[in-house]
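Just one protein chain is left out here, and the rest sit where they should.
Up next, chain A:
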Amino acid sequence: MPATTRIPSTLLGAVRASTSRVTPPIRQRCAYHSYDYAQPPPFPPAETKILSSAYAHVPNHGFTVDALKLGARDAGYLDASTNLFPRGVFDLINYHLVTQRLALKDSVQFPEEKDGKKLGVGSKVRSLTLARLRANEPVLHRWQEALAIMAQPTYIPPSLHELAALADEIWFLAGDQSVDTSWYTKRATLSTIYSTTEVFMTQDTSKNFV
């Protein structure tokens, strides 16, 4: 009988669906970000496969059950396998949010020095936020549906949680080292700015989002 390991719920407690069928190799699971240990993938393997294929269908079908079903078929599963997602379509939206957030680390590189001056934290935050907003482009025409789903009462807590995680990620990658209440105020202000900009972006018809 394979022993199951209880993954200690980190800040992604609501997000991680636990499908522990096989005992994973023993590795340190940190409750915080660590440079020494690799972070485990955010979703279990079967869900990752289905969600990544379903994500490819989102531009055509939107964040709907159809996209999930087509994704399941592409990944070699059955339509019935969409029952792996107890939160239905929200799991697909969540996949988008989590993967885009985790991609920020690798997708944004800062130039070392510019005109003899090091890049300030503020401008790093700006470029990270813009990068994250740009990452919404492929699904932007479907983003209003997604926001409507995220606004449903059951899904508001995990959505706000993801927003907070995103703000934290951006400040962390920008090199913020505050240890006082400004830690909270920085993230709160960034969350507000990001969410309002995102909503505006869904209606922005200018070329290249000028």
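Points to keep in mind about this one:
Going forward, a residue touches a chain if its C-beta (ideal position, glycine included) is under 8 Å from a C-beta of that chain, and two chains touch if they have at least 3 such contacts; residues count from 1.
FYI, contacts and distances are computed from a predicted model.
Think of the chain that is not pictured: of "Phospholipid-transporting ATPase", "1-aminocyclopropane-1-carboxylate synthase", "UbiE/COQ5 methyltransferase" or "Transcription and mRNA export factor ENY2", UniProt labels it "UbiE/COQ5 methyltransferase". Take chain A: the residues that touch the chain left off the picture are 1-2, 4, 17-21, 44, 46, 61, 65-66, 69-70, 72, 75-87.
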